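Moving on, here comes chain A:
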Amino acid sequence: MPINYIYPDYEVVRDSSRCITCRACERQCANEVHSYDLELKCMVSDSMNCVDCQRCVSLCPTRALKIEKTTNTFKENANWTQSLITDVYRQAESGGMLSTSMGNPNPLPVYWDRMLINASQVTNPSIDPLREPMEIKTFLGRKPEKIRRDENGRIITEMSPQLELNVPIMFSAMSFGSISYNAHESLARAATKLGTLYNTGEGGLHQDFYKYGKNTIVQVASGRFGVHKGYLDAGAAIEIKMGQGAKPGIGGHLPGAKITAEVARTRMIPEGTDAISPAPHHDIYSIEDLRQLVLSLKEATGYKKPVFVKIAAVHNVAAIASGIARSGADVVVIDGFRGGTGSAPTRLRDFVGIPIELALASVDQRLRDEGIRNNVSLVIGGSVRSSADVVKAIALGADAVYIGTGALIALGCHLCRSCHTGKCNWGIATQRPELVKRLNPNVGYQRLVNLVTAWSHEIKEMMGGMGINSIEALRGNRLMLRGVGLTETELRVLGIKYAGEIWS
Partner candidate 1 sequence: MKYVIIGNSTAAIGCVEGIRKVDREGKILIISAELHHTYSRPLISYLLMGKTDEQRMKYRPDAFYEENGCETMFGKSVTKISPDKKTVTLDDGSEIAYDKLMVASGSRPFVPPVEGLEKVKNRTSFMTLDDAHSLKAMTGPKTDVMILGAGLIGLKCAECLIGKVKSITVVDMADRILPSILTPEAAAVVQRHLEKYGVKFILSDSAAEFTKDSAKLASGKTVEFDVLVTAVGVRPNTGLVSDAGGKVGKGIYTNEKCETTLKDVYSGGDCTEYYDSALGDVRILAILPNAYMQGLTAGINMAGGEAAFEHAIPMNAIGFYGLHIITAGVYEGESYVKSDGENYKALYFKDNVLKGFILIGDVARAGIYTALIREATPLDSINFDMIKERPQLMAFAKNVRRSRLGEEQ
Partner candidate 2 sequence: MLKEGSNGFRNPSGCAISGIFSKSGRRIPGDKIIKSIRIMHERSNGLGGGFAAYGIYPEFKDQFAFHIFYDHVKAKEECEAYLRNNFLIAFQSEIPTRKHPNICEAPLIWRYFAQPIEARLIEREIDEREFVSRVVTHVNTYIAGAYIFSSGKDVGVFKAVGYPEDVGEFYRLEEYSGYSWTAHGRYPTNTPGWWGGAHPFALLDYTVVHNGEISSYDANRRFIEMFGYKCSLLTDTEVITYIIDYLVRRQGLTMEETASVIAAPFWSVIARKSEEERRQLTFLRNMFAGLLITGPFSIILGFSGGIMALNDRLKLRSMVAGEKGDMAYVASEESAIRIIEPDLDRVWAPSGGEPVIFTLNGGEHKCR
């Protein structure tokens, strides 16, 4: 009997007085935690394999199940925490990097929660969005610097390609391969219904989804998977992914098990082979190289599509963003370090990069200081969790936000952070057909539409409360934010006043 150093973090607790042995838990657990014991005539569980995805809990018709954090405790140590000790055991056993997925779970500061939103009282009426127009339509793209007129004195209205969003919320890049066909379909249909965009991620665009092209951002990443002329032409915009908030500085690795026939065809790689995205783009070692790629993509698509450049929020993000704003890119995307991923080395996910709020504030201010904020639109992502986060992001200076994790949660994700295992019980981060079918896109797309619609209502309510009836009057309107629990430095970087300080 070998020594088992690892005790499951979570335990399945079954209330046998409520269990009707319908076996739904057993049938729905891809980790094979539950089984029916023929002799005992009851359900039994092995918590060792439980990832706490809550699928069984959610489906149990009699609420006979719950998952509890184990009370099995190592001797308490504020420095060597149980999870660090367990990680050492794992690595001592495997000799490998620790892998994980989704966003950073550690208790690092969430600046969204330390910023509070203003509202009108007396001197300026709040506006009721149920009675008055409340505008959240957003355009993304480079704006002209000067008004030009034709020979008749009419303003020339041609400008760089623009994207028109009905809501300032887009679905961030998640590749087909890392997420399922049905998840992609849900996102594509929801974006279409909502009048916004979703992003293919670096996995190419499945041929079935070309019809949603008007609402699609096609991504070009370091692996260049699935990139061809038709692909570039299919989308409304092209995004060059330089980095990702969850794992700045490294590439991606989609294991062969997830490269099914459909994924392989879409990515244009052999079925069953690992899809490895290099850490850098090997044709981009400098900002000049980036400019070449931006312009190449524009050339390839007839200058009809805005080009996004997405970078991870890293220490020097403001200067890098400034460089991108001068590279010919139309939209700069900053992805914060709490952003999700289908798979990342744990240490990178948890300790590389900076919070999106600070990155956004600093990038927006830097672009304004340089007078080039109108050269680009600014989109941020990396843990935008609610409509309030959206409002705060826009008030800090973002044009629009990307939501990824939030969208997946709407589809059923419970943030069990096990995407990398490929056994997503919710049919999202998996390619196994019997699991993929668990996400019915007819349901999924409606849930996404509902989520964004609900957030839109809330955004409008908050705007109305501030006496603002158009989103552009909120954009960069940092007077509408006040900090709590922040240091002088944090306030300075965020460009906001402390709560209770006099009007400014």
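The working rule: contacts are C-beta pairs under 8 Å (C-beta built on N, C-alpha and C of every residue); 3 or more make two chains touch, one makes a residue touch a chain; residues count from 1.
Behind the choice of candidates: all candidates are chains of the complex that A comes from, given by their letters.
Just so it is clear, the structure is predicted and the values come from calculations on it, not from any experiment.
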Check each candidate in turn (1 or 2) and state which touches chain A within the complex. 2
Touch list for chain A against partner candidate 2, complex: 120, 122-125, 127, 132-133, 135, 137, 139, 143-144, 146-147, 149, 154-155, 157, 159, 162, 368, 371-374, 397, 466-470, 472-480, 497, 501-504
